[in-house]
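Excluded from the complex is one protein chain; the other protein chains are retained at their positions.
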Amino acid sequence: MADNKMSRRDFLLYAMGGWAAVGAVGVLYAMYKTWEPLPEVKAQATTKFDLSKVKPGELKVVSWRGKPVFVLRKTSDMEKCDNRTIAGEYTVVLGICTHLGCIPNWEADKKIWHCPCHGGEYNACGVNIFGPPPRPLDIPPFKLEGKTIVIGEEGPEYKKLIGQG
Amino acid sequence: MEKKGGFMNWLDRRLAVDALWRIMMSEYYLPKNINFLWSFGVLTMLVFAILVVSGIFLLMYYKPDAELAFDSVNKTIMMDVAFGWVFRHTHAVAASIMFLVLFIHIARGMYYGSYKAPREVVWITGFLLFVLMSATAFTGYLLPWGQMSYWAAQTITTLFEKIPFIGPDLVIWIRGNYIVADATLTRFFALHVVFLPLLLIVVTAVHLYAVRIVGSNNEDGIPMTKEEKKVKGIPFWPVFMAKEYFVMSVFLLFFFYLVFFNYSFAMDPINFQPADYLQTPPHIYPEWYFLAFYEVLRGFFFSQNLGLIAFVASMFIILFMPWLDTSPIVSGKRRPLYKIAFWIFIADFLFLTILGKLPPTGLYAWLGFVGSIVFFLFFIALPIISKIEKSQVERTGR
Partner (left out) sequence: MKELKILAIIVVLVLIGYWGIEPLAHSIMHKHVEEAIKKYNLPDFKFSDLDPLPSGVKGNAEAGKETVKAFCVSCHSLKKEGINAPMPSQAAAQSFGVVPPDLSNIGGILDEKYLYNFLKNPQKATENPKFSMPALGLNDQQIMDIVAYLKSIAKKNITGEDVVKEGCVRCHSIKYQKISAVSPADTMKKYLGKVPPDLSVIYKAKGEEYLDAFINKPQAIIPGTGMPRVGLSQEAQEKALAYLDEISDPHKEQRQKVGLLVLAYLAVMVGLTFAWKKKIWKNIH
């Protein structure tokens, strides 16, 4: 019978099995790649926005990678915070409550963001001032091109802000 | 048997995996006098596995909607998804090659008499698998929603119109519309990806189980006795499979050559035009594996009803081979008359396949008619050949 020929240390068997495994890895790699976001999704990785379109005191919501980004042009009566201010007078934050991920509402009269889920509050800098949120609203990676902000790309201004924080 | 570890032992007591393994693999003995044609059964399993895996990945981006289907295939899958084109080419070529492998598998069974007693159940389940695979291929062909997809589905569903009394209503019911439309696409989709593959798997299990019970046929058609099996036979696992690996590798080399470098036979150019229910392409034809049967349908060009009956008969008559051929000799190798009939049949099938794609006019129409008659003559000849052989055996006493 052939059974005794198949010693476990059989080089040929290992070579064949190993080579089959190489093929399997190749196939798995192709399968892995098919699940990556499609080009049109990847194209949305960055969002460009013209900051000068925001009037003083006004809030605009920009969609970036399917998430809201708050762009607030601050006025002098709002909180100052050099380490969270972009292009001199803007607060640009990811509009997702750092507590449990709800989207806070801007209350223009009180000049705060109020989260409808658990009552968390953030001031005009996006810093948490009341309630359960554990930290300020996150600042998305950005790059400045003149008055245009490119959200989703890390520019020198972003690195500087993060370094300060 | 080597000693099993704790877990295998535990499992064996509950599932009898050892016994199952012995029946299905390690103590399933094949005779030595078989050639590589006996490897084609395993090849169909391989191609089926390829179809399932590539199909699952197509399914992740395909949209079964008349508005979206064409673009989801030709733009999203073919252009945007990384390696999406590999999965589509593989699926399309595998569907085509499945039939090549099936035809060879069936022809081997015919030549060596593998349909004869006691293998009727193997033959019947095998025939069912062929019908189910044809249905799967047909429903799948509609999914890209190209011109060829559309008009193939339109014409084939129209065939049901000829069924007496219920025909016209049945066609509308099958389509879910007066023409092939969105409803047709979505129901074909459901059949193609869930219902038919499930049936295929169940029938395959019965097919494989049945062949374990009655044993494999061989070139001479003389079965091994129980004693001979252990001495002369080769166990399916691991010895026969060692040969299979080689056959599979050669097959895959050929298969992937087609996938990457010669795929157009499986992906008709006309299907790169989106389905248009107002314009039929100048030439429509089924995929190559249906051409022979399609030619039988067209062969009786003077009578549509006769053509339809012949078409249905051509697909189903093969099921009755075990009862048409009652000769005591099993293998075609030892049946000179049968051999001649068999090769005429193979040549005729090839002839019909080629003719099936040509326009059915003038000389081609008549050739198609002759080819169709020859197709059925083979099955009519079977009982006659059996009778002659029976009397010969009686005379010579074997």
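To keep things simple, chains are lettered A and B as they appear, and every chain counts its residues starting from 1.
The working rule: contacts are C-beta pairs under 8 Å (C-beta built on N, C-alpha and C of every residue); 3 or more make two chains touch, one makes a residue touch a chain.
All values reported here derive from a predicted model rather than from experimental measurement.
Screening B:Phe127, B:Trp288, B:Phe345 or B:Phe378 against the full complex identifies B:Trp288 as the residue touching the chain left out. Of the listed positions B:Ala210, B:Ile234 or B:Ala275, the one in contact with the omitted chain in the full complex is B:Ile234. From the options B:Trp21, B:Phe195, B:Tyr209 or B:Phe256, the residue with contact to the chain not on display is B:Phe256.
From the options B:Tyr209, B:Phe272 or B:Phe320, the residue with contact to the unseen chain in the full assembly is B:Phe272.
The set of subunit A residues touching the chain not shown comprises 2, 5-6, 12-13, 15-16, 19-20, 22-23, 26.
Residues touching the missing chain, restricted to subunit B, are 32, 35-37, 71, 74-75, 78-79, 85-86, 100, 104, 234, 238-239, 242-243, 245-246, 248-250, 252-253, 256-257, 259-261, 264-265, 269-270, 272-274, 282-283, 285, 288, 291, 346, 350, 353-354, 357-359 (touch as defined at the top).
Throughout what follows, only the chains that are shown with their structure count from here on.
Residues 57, 60-61, 76, 80-84, 86-87, 238-239, 242, 245 of subunit B touch subunit A in their complex. Taken in their complex, subunit A has these residues touching subunit B: 2, 6, 16, 30-31, 33-36, 38-40.
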